[in-house]
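Of the protein chains in this complex, all but one are displayed in their positions.
Showing chain A:
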Amino acid sequence: MACEKEIWQKIGESFVQEYYNQFDNTNRTTLGNLYSADACLTWEGSVFPGKEAISGKLASLPFKSIKHIITEQDFQPTIDSSIFIMVFGQLKVDDDPPMAFHQVFMLKSMPPTWVCTNDVFRLGIHNIPS
């Protein structure tokens, strides 16, 4: 049975799709455009404050190719009209074996679009592979 998706789910799904599409299929130099100027990224425990620092980190990740596969994504609206997102999946870097990952995003409306103000990424160290 198809249910009408809530608006925050539609916006969230659209962002997630765009984010991983850019991540996997470009040189990641334009990923910074998805973030607000004061956005904050925590990447495996290291903090990157601001769009420029985030852009620099993502563009400098040391692999030739990466592919993300999203297996689950959860969306919630917040009291302050932001969108809170949790993504689960696996990623494959170059010829390495696939690894689980977990990422959280916070989106804020900045008409005409939605930007990411918070991003936390961790590899799934306890995850059970199939």
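Note that in this section a contact is a pair of C-beta atoms (placed from the backbone, for glycine too) under 8 Å apart; a residue touches a chain by one contact, two chains touch by 3 or more; residues count from 1.
The working rule: contacts and distances are computed from a predicted model.
Asks: Using the UniProt record as the reference, specify the protein name of the hidden chain from among "Nuclear transport factor 2", "Histidine-containing phosphotransfer protein", "Homeobox domain-containing protein" or "CSN8/PSMD8/EIF3K domain-containing protein".
Replies: Per the UniProt record, the undisplayed chain of the complex is "Nuclear transport factor 2".
Asks: Determine which one of A:I11, A:C40 or A:L58 touches the chain that has been left out.
Replies: A:C40
Asks: Of A:A53, A:I66 or A:V120, which one is in contact with the hidden chain?
Replies: For the chain that is not drawn, the touching residue is A:V120.
Asks: May I ask you to list the residues on chain A that touch the chain which is not drawn?
Replies: 36, 38, 40, 42, 45, 47, 71-72, 74, 76-80, 82, 84, 86, 88-90, 98, 100-102, 104, 106, 108, 117-118, 120, 122, 124-130
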